[in-house]
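Shown here: the complex without one of its protein chains, the others still in place.
Right after this comes subunit A.
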Amino acid sequence: MKIGLFIPCYIDAFYPDAGIATLELLEKLGQDVEYPLDQTCCGQPMGNSGCNSDAAAAEALFVRNFAKYDKIVMPSGSCTHHVRDNFDAIPQTDEVRHVRENTYELVEFLHDILKVDAFPWAEFNHTVGLHNSCGTLRALRTASMSELGEKPFSKPMDLLSKVKGIRFATPRRPDECCGFGGTFSVTEEAVSARMGVDKVRDHHQAGAEYIVSADSSCIMHQQGCAERAGVPIRFIHIAQILNGAAQ
């Protein structure tokens, strides 16, 4: 199985450590991973804002980069959601369909495809609060949603609980959106920031030292809110913990 690694733009530019951890983790798990150098973006920001035709160039490039791989893996739920569910600015050829059907968010790839049951190299002696982005939670369904009253399950939690030393804190509103929402974070800046502050306070009050997430976009937003509001909490991508983050 040949894996193509996609690193979303904001991870590339602001959270390279999350990208490095993703690559190293997949390599530790014995995977054959390649990172096509000419990648940019999956097209989500354009699609999400309604300017779907403007997503065509990014989507076409994405397919050119990744069509040759058996699986495409990325450390981002919302980008995976875009590719899987909304990637239709370009004609739906066999290649495009192959890409859409074989794109995975890192957690679901580890959990559902590789079925990893141990991370012997990983230890994290901290209390963490898990933030599921709405993309991973409600679109990719990597965890149960409180509104549906379904039997609780959580793929990221399953993976994290295999890490030595880790403890969990549960916020009062575990699956409320943090307010990032792509361009929403800028066009509705006031509401967005308020949601972010409420979110990080909720985690902090529950006793979390770190907020861990499979989505760096939510982290970027929440970190900005926490720093401005003076909420003493740290942020880490789930790949970094599973890869055995420096403490």
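In the analysis below, a residue touches a chain if its C-beta (ideal position, glycine included) is under 8 Å from a C-beta of that chain, and two chains touch if they have at least 3 such contacts; residues count from 1.
Please note the rule applied: contacts and distances are computed from a predicted model.
S.K.: Name the chain not shown, per its UniProt record: "4Fe-4S ferredoxin", "ABC-type sugar transport system, periplasmic component", "Flagellar basal-body rod protein FlgG" or "Cytochrome oxidase subunit III"?
M.R.: Spelling it out: the chain absent from the display is recorded in UniProt as "4Fe-4S ferredoxin".
S.K.: For a quick check of understanding: of A:N125, A:S161, A:T187 or A:Q205, which residue touches the chain that isn't displayed?
M.R.: The missing chain is touched by A:T187.
S.K.: In the whole complex, what residues of subunit A lie against the chain that is missing from view?
M.R.: 7, 9-16, 19-20, 23, 35, 37-41, 43, 45-46, 48-58, 60-61, 86, 134, 138-139, 145-149, 173, 175-177, 179-198, 220-221, 223-225, 227-228
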